[in-house]
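The structure under discussion appears below in the form of structure tokens.
The complex appears here without one of its protein chains, the remainder shown in place.
Order of writing sets the labels: A and B. Residues in every chain begin at 1.
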Amino acid sequence: MGRKMKDVLAKSIIYLATGITLCVLLFIVGFIFVKGISLVNWDFLTRDYNEKVFYAFVQEEVVPMTIDAASLSQKDPYDKRYESSLEGPIYIENIGAAIAKVAYKNNATEKEQFVFSYIEKDSPLLSAIDSTGKKLSIGTDYILESINGTDFEGLSLEDVAAQINHETGELKIKVVQPGGGVRSNIITTLYMVLVSLLIALPLGIFGAIYLTEYAKPGRLVNIIRFAAECLAGIPSIIFGLFGMAFFVVALKFQISLLSGSLTVAIILLPVIIRSTEEALKTVPTAFREGSLALGATKLQTIFKVVLPCAVPGIATAVLLSIGRVVGESAALLLTAGTVAQIPGTLFSPGSTLTVQAYYVAKEEGNIELACAIGIVIIVIVIVLNILSRITSDKLNVFNKK
Amino acid sequence: MEAIKRKKLKEKIVENIFLICACVAVISLLAITFFVFYNGLKPFVSNSYSLWSFLTGVEWRPGSNLYGILYMFVGSIFATLGAILIGVPVAILTAVFIAELAGSKVGKLIRFAVELLAGIPSVLYGVFGLGIIVPYVLKISPMAQGESLLATILVLAIMILPTVISISETSLSTVPMEYREGSYALGASKIQTIFRVVIPAARSGIMTGVILGIGRAIGETMAVMLVCGNPIAGIPTSIFSQIRPLTTNIALEMGYAAGVHQELLYSTGVVLFIFIMIINFTVNKLVKAKVGS
């Protein structure tokens, strides 16, 4: 009887531990979704993080409203994250758009502002240009700050509408494109993934080919394996230090997309080498012998027979690598910076989603926004997980045959 | 004849390209070691700061030229030990559940959950810590802030779960069925078999997982940075004290440091590096020992 009690006790402790693990996962994912989900919408994904102020030049042109007043007031002029409506929209004919007054909140500060709530299809606003003649696009949600030098601050909605209706000819409008989105971070992350894979994949795959197909067991192979293992164990902050000392300072690449990608590429190397090696090892020797017996050279055998068989394994390596890049933060903090912008060249800085999540949590204390970015990251991670499961199943199917 | 020669030459060239690619890992490791050590040892070689006061100081005040990392080192060790103490038992038991008790469907599901947990970037663990654990610690803490050793330990304990679980689970699954059969045939119950035969037989694999978990805990930066408090001085005296692990010291100030200050951040990296290398060697030894037996 004592033994049964002990067994039951041990069993319940095991169940408890498993329960804790699952709860922790659910709790973390749940926390991030609950906190962040209200911020995630189309605007969040398509806007830049920083506000952008610009002057738009618009040719005044009377455009009558094509929808009725009721549906005009239905148009949601504001982004609920930041704004609450103060005065309903008024349609202004000579710019073919409706504006509304809202209260704009950003952390502690609250400001009254005028935003476009509705823009007609043939509104002159849609063909606005900047001072250099480049085409601009003004959308709903954009903040209207001044027209022809008249600042709207402190005015009522009616006054503003009357003011605009008064103006004729070419209008110079100061507009603010609202920020708070992660478009630039998503694009930076994509760049980072592409550039680092471009560097690390060939190195890793060729290195793995050398190790499995050419190298005879001996000192060199041991050294390479040992180095790869060591690299895998080094924490990313050390890679960051190295990237900073070597790529950023010694090679004068600055804090940039390139420095970040090169640093991450080194982090990826052991992952890619190991997965590719494993995939290559599963290719039966008989395939190689068959190919060689037909008079193919070793190189032809590798590229035409061995590598194609290892494709699912390499695909898994790629997916794992993408996951690593998306999740990487410490190394990128030191080598690619925290500027939320789309890097224009390889030598401009930019922050990936993960670095941005850190930045808003640490520097701005904005947990909600960090969680919203977290949702985007977790969705990416889940998709990658499912994909890698599918590819590794493919590899197994191949092995069974 | 000419064609064959050219073919052979091409084969040789490509082989060498492959070899060079394989060597990139070695070159990278050497370059990393060189650059970190070169920058990190500079201040001591040029005598701009004493190694002794660097290693034994308990204050980090770049403004008054005080750079001591002893309290950070202690903080790192405490945080890691605490995380291991809490995380490892939970992880091993979860691995036991997956490998021994769960049916194949449930096992698959939990394995997927563990993989997902492994895939979540460390920053998000930090955000979670900052949003949930820190406020909760604040409620029970006598201190004025929730960022603390305790919060760090909890976040790290969660973060090492996937590493320890997946490696332990793999080594539990490779324990031969004969051991289990032998135990059952002697009238042992399932639980007795697990604890007396299966876990001991998987011991070295589980140890590898634990050591890798230690490595992850010591090297973790971003998550810890959000929840540890990063004080400028003081050896932690209670679990509610703030700590400043070696890793966060580097990440916090590297962005703007210059001169000796920057070099001493590299020195912090050197200490961390040596620490991690010791751990790597231990893992290597363990794995080899396992292969040997």
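Methods note: a residue touches a chain if its C-beta (ideal position, glycine included) is under 8 Å from a C-beta of that chain, and two chains touch if they have at least 3 such contacts.
By definition in this document, contacts and distances are computed from a predicted model.
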| item | value |
| --- | --- |
| Absent chain [UniProt protein name; select from "Cell division protein FtsX", "Electron transfer flavoprotein subunit beta", "Chemotaxis protein CheA" or "Phosphate ABC transporter ATP-binding protein"] | "Phosphate ABC transporter ATP-binding protein" |
| Residue among B:I32, B:L93, B:A113 or B:V197 touching the omitted chain | B:V197 |
| Absent-chain contact - pick from B:T33, B:S53, B:S189 or B:T282 | B:S189 |
| Residue numbers in chain B that touch the chain omitted from display | 176, 178-189, 192, 196-197, 200-201 |
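Criterion: only the chains that are shown with their structure count from here on.
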| item | value |
| --- | --- |
| Euclidean distance of C-alpha centroids - chain A vs chain B, Å | 26 |
| Of chain B, residues touching chain A in the complex | 7, 10-11, 14-15, 17-19, 21-26, 28-29, 31-32, 35-36, 38-39, 89-94, 96-98, 101, 110, 112-117, 119-128, 130-132, 158, 161, 165, 189-192, 195, 212, 215-216, 218-222, 225-226, 247, 250-251, 254-255, 265-266, 269, 272-273, 276-277, 279-280, 283-284 |
| Residues on chain A engaged by chain B in the complex (per definition of touch) | 3, 6-7, 10-11, 13-18, 20-22, 24-25, 27-29, 31-32, 35, 202-211, 213-215, 223-224, 226-231, 233-242, 244-246, 250, 266, 269-270, 273, 297-299, 323, 326-330, 333-334, 354-355, 357-358, 361-362, 367, 370-371, 374, 377-378, 381-382, 384-385, 389 |
